[in-house]
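Of the protein chains in this complex, one is absent; all others appear in place.
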Amino acid sequence: MAEKDRPARPVILGQNQYGKAESRVVRITREGATHHIKDLNVSVALSGDMDEVHYSGSNANVLPTDTTKNTVYAFAKEHGIDSAEQFGILLARHFVTSQEPIETARVRIEEYAWDRIETPGAPSASAGADRPRHSFVRTGQETRVTQITYDGASWEVISGLTDLTVLNSTNSEFWGYVKDKYTTLPEAHDRILATEVTARWRFGWSDDEQPVPAWDESYEQVRTHLLRAFAETYSLSLQQTLYQMGTRILDHRDEIDEIRFSLPNKHHFLVDLEPFGLKNENEVYFAADRPYGLIEATVLRDGHEPRIPVDLTNL
Amino acid sequence: MAEKDRPARPVILGQNQYGKAESRVVRITREGATHHIKDLNVSVALSGDMDEVHYSGSNANVLPTDTTKNTVYAFAKEHGIDSAEQFGILLARHFVTSQEPIETARVRIEEYAWDRIETPGAPSASAGADRPRHSFVRTGQETRVTQITYDGASWEVISGLTDLTVLNSTNSEFWGYVKDKYTTLPEAHDRILATEVTARWRFGWSDDEQPVPAWDESYEQVRTHLLRAFAETYSLSLQQTLYQMGTRILDHRDEIDEIRFSLPNKHHFLVDLEPFGLKNENEVYFAADRPYGLIEATVLRDGHEPRIPVDLTNL
Amino acid sequence: MAEKDRPARPVILGQNQYGKAESRVVRITREGATHHIKDLNVSVALSGDMDEVHYSGSNANVLPTDTTKNTVYAFAKEHGIDSAEQFGILLARHFVTSQEPIETARVRIEEYAWDRIETPGAPSASAGADRPRHSFVRTGQETRVTQITYDGASWEVISGLTDLTVLNSTNSEFWGYVKDKYTTLPEAHDRILATEVTARWRFGWSDDEQPVPAWDESYEQVRTHLLRAFAETYSLSLQQTLYQMGTRILDHRDEIDEIRFSLPNKHHFLVDLEPFGLKNENEVYFAADRPYGLIEATVLRDGHEPRIPVDLTNL
Partner (left out) sequence: MAEKDRPARPVILGQNQYGKAESRVVRITREGATHHIKDLNVSVALSGDMDEVHYSGSNANVLPTDTTKNTVYAFAKEHGIDSAEQFGILLARHFVTSQEPIETARVRIEEYAWDRIETPGAPSASAGADRPRHSFVRTGQETRVTQITYDGASWEVISGLTDLTVLNSTNSEFWGYVKDKYTTLPEAHDRILATEVTARWRFGWSDDEQPVPAWDESYEQVRTHLLRAFAETYSLSLQQTLYQMGTRILDHRDEIDEIRFSLPNKHHFLVDLEPFGLKNENEVYFAADRPYGLIEATVLRDGHEPRIPVDLTNL
C-alpha cells in the first residue's frame, strides 16, 4: 500500500501550554536615599481550553504572551516584589482567575541576588542618615529559583537553587563497590568531593487557608542546612552526602515536605607525579569537565507523595 | 519548643538514580581508504536496589560510574555503533541483565553529525577506488538525541532533535486574540515566524519480539516532514504550526505514537523607521533574544497514553 | 607618608572607543514569491575627539549608541545588505564622514547563514514561477565574520570565520619532539587530527580608487581552499597543516595579503581497551574538552606588514 493511500489513524492533542518565557524585570524601591533592588527572570506558562488554537489557529481563547509580559511589569509596580514566591503567587492567581479559558498557570522565577557596595564615603552629620545607598554588586554564587503552579483550587510551590558549587578537600572515600569485567577504578580512601548543587524543594503549603511560609527566611535556612550537611558529613559516597543534606533540611524545616537533588560528581583526579620523581600526597588535582558522575535522588516525608519531577533542569 | 527538641517526622528515600553523564565517544570504522565516523555523547543513569548507599554509604550494590564509562568505550569497540538508538539499546540491556541490583537503565545519547569534506584531488586510476576519504566537517544544524529506557521487560525509545532553527518570512499572522487591560500588542497580518525546534518522539516499539524500527531512516523522514510542515503551513498561530508538524509526522510514520514540541517564538520585531522618513514594508526586523513566547504541546495517537514528560530539556 | 598625602602622578586618557554592540538585524528582500534573507549581528565602535566625555561627562561630541543602532536598521532599509563587508563599509563611511568628532569607525559583523527548506509542494502551472519560497533553516556550521575599519582615508577589511570544526581520522602523526624531564607523551604515528578553525584574513583593498573585491565569492573560495588544504595535507604537526591552509589561500586568492589562524588541537585520545581484553586499532577515541593544544600563526605575503592582532577572538 503506497504511503498516500494509507488511512491515517486518529491523532489527538495532548498536554499543551504556552506563555512568555524569561521576562527580565528589575524593581527598585526607594526608602529615602536607601534603595532596594529585586532582579527577576519570570517565565509564565498557561494552559486550559486551548484546543482550537492548535486545530484552526483561532486565537479567541489566547491571551497573547506579550500581555503576560506586560502583566509581569505592571504587577511589579502595583504590588511590588516581596519575594519571588509571593510575586509568582500573585501572577498565577491573576491569570487563572481573570481569564475564563485559563485553567492552570505555572510561573517560574529565577532571582539574581545583589550585595550592597560598601563605601566609607564622607562622614555624614547624623548617623549615615543621608548617605546614598544605591550601589550594588551582583552576588555570584547560586541562582535562587521557584516554580508556582495554581489550578484555581490548590497551590504547589517548588523552590530551589542552581549552581551552588561546593568542595570538600578530605573526609571523602569511595571503595567496596561492585567490580565487573569493565571495572578499572582504584579504590579511594581520601579524595576530593566536589559538586555543583541543583536542588528543588516542595512546600507543604497548598491552600489559601493555610498560613503562608516565610519564603525568604526559609530559603536562607535551607541553604545554610544544605551547606552544613555537606561540610559535616564524612562521606563514603556522594549518595550518602545527598541523603544527609535532604534529611537535615526536612528535619529542620517543617514547611518543606520533599526535596530532590541533582549532583554532578565533579571529578578531581590526583595527578600522577611519579614520572617526575615527585610524590603527590593529595595535593595536586586535575579538575575534569566531562564525563562526570551524576547522582540524583528525592528525599521526602513518609506518607507524602513525591511530586517533584525526576529531571530538575528548567524547573 | 526549641528546634533541637522537635521530634523529627520520618523521612524516606524516593526515586533515585546514578550514572556517568556525557562520555564522549568517537568511533572510526575503516573500509579501505574510506573512513566512517560516529560521534556520540553518552549519559547512563541506573536505578534499582540502591537504598543502602544513601543510608550508610555502602557501595556494595554500586557499579562505579567509571565502569559505566568504560563499558561505553568497550561496547563501541565490540559492537560498533550502528545508530544512537541501537547503541543505547545494547548498553541498557547490558546493565540491567548483568547487574543484579540494577533494575532500570536509561541511556541518553546526543549524536553530532559530520559531513565529508569533498576534495577533487588527483584523479585516481579506477573510479576513486583508493582515494582517501577520511576528512570530515561537523554539520552544524540540529543535534540528534535519543533516550532508551529498559526495565528488563519492556523498552521505551524517545528520540528527537534539539536546536533546529527555522524561519518563515511570510504566511504568518496573529490576530483575534483576547484583550485585557494589560494588552497592548497590535494585531499582525504578515509577520516573520521563527523558532528553534526542540522535539521528542516516542516509538511504539517496546518489546524484543517486535520488529525494530529503521532508526536512521526514521530520523531522516521525521526531520523532513517536520521541515515541510513548517514551510507549507499558512500559520495563524505557532500552536497551529506545531500541530501541523505533529500530525504530519504521525500520519506518515507508523513507528511513532507520540511527539512533543517545545517551540520558542523567536520574535522578529518590525523596526519603526518612520522617524527617519522611511517606510518599513516588512523588510527590516530586530531579532530579539528575551523574552520569547514558548509554545509546548504533545500530539499523539488516539488511545495511546502520553509518556513524554512536559519538560523536554535534557531528555 | 600617608596615602592621602602622596602627590598623584599625572594620569592621561589613552585609546578609547564606544558604540553599540550586537544589533541584530534581519533583512528580507522579496522577489515575487521568492524571499531572500540576510541575518547579521552588527557591532559599531567609534573613536575620535572624545576626551571631554571622559573628563567631565559632557556628551557634546557623543553620537548616542542608540543612534548607531538606529542607523544600522535604517541603512538596511535604504541600502539593502549585499554582503556583510559591503554593509559594513557603508556604515563606517557614514559615521566618519557625517560626524565631525568621529575620526575612526570600526564595524564588526557576524553573519548567520540560512538554507532554503526544500518542499516538493504542489506542482505549479509554469515552472515554479509562483511557488512560494520563504522558508529557511539555519545553517549550522561556521559563523562568517568581518571587521571594517575606516579612518576617513584608508580602509582595512579583515574577514574570517569562527567555529568550523574539522577532523581527519588518519594521515596525522606526532613524533620527533623535544623531551625534557616533564615529558611523558608517547609518540603517535596515526592519530586523529581535529580542530575548530578560527581564521581571519586581511584584504589588500584599502582605497576607494581600487576595485572592490567580490566579497561573497572570496569567502566561498577561501573556505573551500581551507577545507581542501586541511583534508589533503598529510600532517606531521598541526602547525604544518595550518601553514598549508594559509599558503594555499594566499596562492589562490590575490585579494588577500595576510591570514591568521587560531587552531585548538581538539584531542581525541585512543582509549586503552586492554584491561577488557580488547585491542583498540585506532577505532575508539575519547574526545576531550580541556586542556587542549592551541596553535596560532600568521601567514602573509612577503613584503607586507602584518596587521591582524595576535588574539583573534572578538575580532
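By written order: A, B and C. Residues from 1 in each chain.
Keep this in mind: a residue touches a chain if its C-beta (ideal position, glycine included) is under 8 Å from a C-beta of that chain, and two chains touch if they have at least 3 such contacts.
This structure is a prediction, so every number in the text was calculated from the model and none was measured.
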Of the chains that are displayed, which are in contact with the missing one across the whole complex?
A, B, C
In the whole complex, not just what's shown, which of A:168, A:218, A:265 or A:298 touches the removed chain?
A:168
In the whole complex, of C:32, C:275 or C:309, the residue touching the missing chain would be C:309
Which candidate, C:39, C:142, C:232 or C:258, sits in contact with the chain we can't see?
C:258
Among C:71, C:143, C:195 or C:218, which one touches the chain that has been omitted from the display?
C:71
Spell out, residue by residue, where the missing chain touches subunit C.
3, 6, 8-24, 43, 45, 50, 53-67, 69-71, 74, 98-99, 101, 174-180, 182-185, 235-237, 239-240, 242-243, 246-247, 250-252, 254, 258, 260, 264-265, 290-302, 306, 309-311, 313-315
Which subunit A residues would touch the chain omitted from the figure, given the whole complex?
23-30, 35, 37, 39, 70, 73-74, 76-78, 114, 117, 119-121, 132, 134-142, 164-171, 192, 227-228, 230-232, 268, 271, 273, 275-276, 278, 280, 282-289
To test your reading of the contact rule: which positions on subunit B touch the chain that is missing from view?
181-182, 184, 275-276, 289-290
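Rule of thumb we're sticking to: only the chains that are shown with their structure count from here on.
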To bring the C-alpha trace of subunit B onto its twin subunit C, one rotates it, in degrees rounded to the nearest 5, by 180
Distance between chain centroids, defined by C-alpha means - subunit A, subunit B (Å)
23
Which positions in subunit B are in touch with at least two other chains?
23-24, 70, 74
